[in-house]
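Note that one protein chain is taken out, while the other chains of the complex remain in position.
The block that comes next holds chain A.
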Amino acid sequence: MSITINIWINEERYEKLQKAGLANMAEEALAGLKVIKVPCTEQQKDKVLKVFPTAKYDSATTKSIELLPREVKDKIFDLVVEKQSIDVMDDFLKNY
């Protein structure tokens, strides 16, 4: 199972996706809740955890990096929309 960052889709984010014609990028993940799963390499995961100490890698259940601050998730989400791709972690981490 690959490592991901889950960007959960609320109404505001869904609207942005729709405007960009990317609504189908969100997949159903949890009882109808939609998510964009941004992939991370092992090295990217380590850097994210180092830069954002409140974040946690859920190795036991979901293999995902959780508890990133909301504004950080927003930045990653905006990059996804801008690049029209989920492979954005290299770009995102350039600034850190």
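Keep in mind that, in the parts below, a contact is a pair of C-beta atoms (placed from the backbone, for glycine too) under 8 Å apart; a residue touches a chain by one contact, two chains touch by 3 or more; residues count from 1.
Here is the rule we go by: contacts and distances are computed from a predicted model.
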| item | value |
| --- | --- |
| Chain excluded from display, named as in UniProt, from "Sugar ABC transporter substrate-binding protein", "sulfate adenylyltransferase", "Translational regulator CsrA" or "4Fe-4S dicluster domain-containing protein" | "sulfate adenylyltransferase" |
| From A:Ser2, A:Gln18 or A:Thr54, residue that would touch the chain that is not displayed | A:Thr54 |
| Touch residues of chain A, complete complex, unshown partner | 6-10, 12, 28-33, 54, 56, 58-62, 64, 66-70, 73 |
